[in-house]
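Only a single protein chain was left out; the remaining protein chains are all shown in position.
In this document, chain identifiers A, B and C correspond to the written order of the chains, with residue numbering beginning at 1 in each.
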Amino acid sequence: MIHYEVSKGVLNIKIGGELDHSVATTIKERLDKVIRGGGYEMVVFDFSDLQFMDSTGVGLLLGRYKTAKSMAKPVAIFRPSAPVDKVLKVSGIYSIMPKI
Amino acid sequence: MIHYEVSKGVLNIKIGGELDHSVATTIKERLDKVIRGGGYEMVVFDFSDLQFMDSTGVGLLLGRYKTAKSMAKPVAIFRPSAPVDKVLKVSGIYSIMPKI
Amino acid sequence: MDKIVLIVKALPENECFARSVIAAYATRLNPSMEEVSDIKTAVSEAVTNAIVHAYNNDAEKDIRLTASIEGNTLWVSVEDTGVGIPNIVEAMKDFYTTKPSEERSGLGFTIMGTFMSTLQVQSVVGEGTTVVMSKVIG
Partner (left out) sequence: MDKIVLIVKALPENECFARSVIAAYATRLNPSMEEVSDIKTAVSEAVTNAIVHAYNNDAEKDIRLTASIEGNTLWVSVEDTGVGIPNIVEAMKDFYTTKPSEERSGLGFTIMGTFMSTLQVQSVVGEGTTVVMSKVIG
């Protein structure tokens, strides 16, 4: 499940379900297109409905971080569930995209 | 899950979850004890919370039917779910213990 | 061709485990709820027979399941290396059982045959039994 919308200057990207390699390969380009589209001040990944993520998800986030950086926009992560939070913590990714 | 009580002359035996060989072997004697205990006019198997049953369940029902018959009490089946109903229909068991 | 193999011990808890794994695999064909529960029931019968009849509850023994998809058909085989069946035609008859004392109903093969599209049984006494079933989905 993937859904995005711009609201109050924030590009909200909600990814639900399970984010692994089988999903990442299919949503990568779509996300880059949206991020490159502009019209926002900040990118937020809403993980409140994401039940599972592995290191492929970290790679996906780093890739989108680079795209957002090329637009000079910051990225943050919203409400990761406990298992997703654990993977994100181990990856050290919160130092570049904070949890909000 | 298994639960029984006598109410208005009916011995209600409720079996929930999944009824297969792994479960049947553990509840057989317990059920016979209750049925032999008497104090009721009719035995009703309440299958409203039973999600799964295979032919081992049919064997279990036929065994308890014999015990109830030795007490001269009739047996009926209450609200089997669609998958359980399908197994019971194929078995022909409704001819001796009607669905109510 | 897409195919999985699952090998489990002849333990009662593997009746539920094996039917759940095959049912999860079958979702690749987008089956209806009724089709899923038909598959679950048939697999449960075959695995239970391996535990009860082929191996007489010897939990050290292996049951080998394979499932594969060909077009819109799910194929499932359940294989044991147990006692085998001397007379398959007789064994497959409704209500025929060699273990009435254990309250077997003799309806396992009946249900496999009714709930699946095809059923085939191969057995060699002393070597084991293989049950091959298929179900056309949709």
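As a convention for this text, a contact is a pair of C-beta atoms (placed from the backbone, for glycine too) under 8 Å apart; a residue touches a chain by one contact, two chains touch by 3 or more.
Remember, predicted model here, so these are calculated numbers, not experimental data.
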#### Entry: Chains still shown that are in contact with the chain withheld from the display
A, C
## Note on the structure
Where A:I35, A:L60, A:V75 or A:M97 are the choices, the one touching the absent chain is A:L60
### Summary
Residue list for subunit C contacting the dropped chain reads 2-9, 11, 13, 17, 20-21, 24-25, 28, 59
### Task
Please give every residue of subunit A in contact with the chain that is not shown.
18, 20-22, 24-25, 28, 52, 54-56, 58-60, 62-63, 82-83, 86-87, 90-91
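We take it that only the chains that are shown with their structure count from here on.
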### Task
Report the pair of chains linked by the most C-beta pairs in contact.
B-C
#### Entry: Averaged-CA centre spacing for the pair subunit C and subunit B, given as whole angstrom
25
### Task
Mind checking the centre-to-centre distance between subunit A and subunit B? Centres are C-alpha means, answer in whole Å.
52
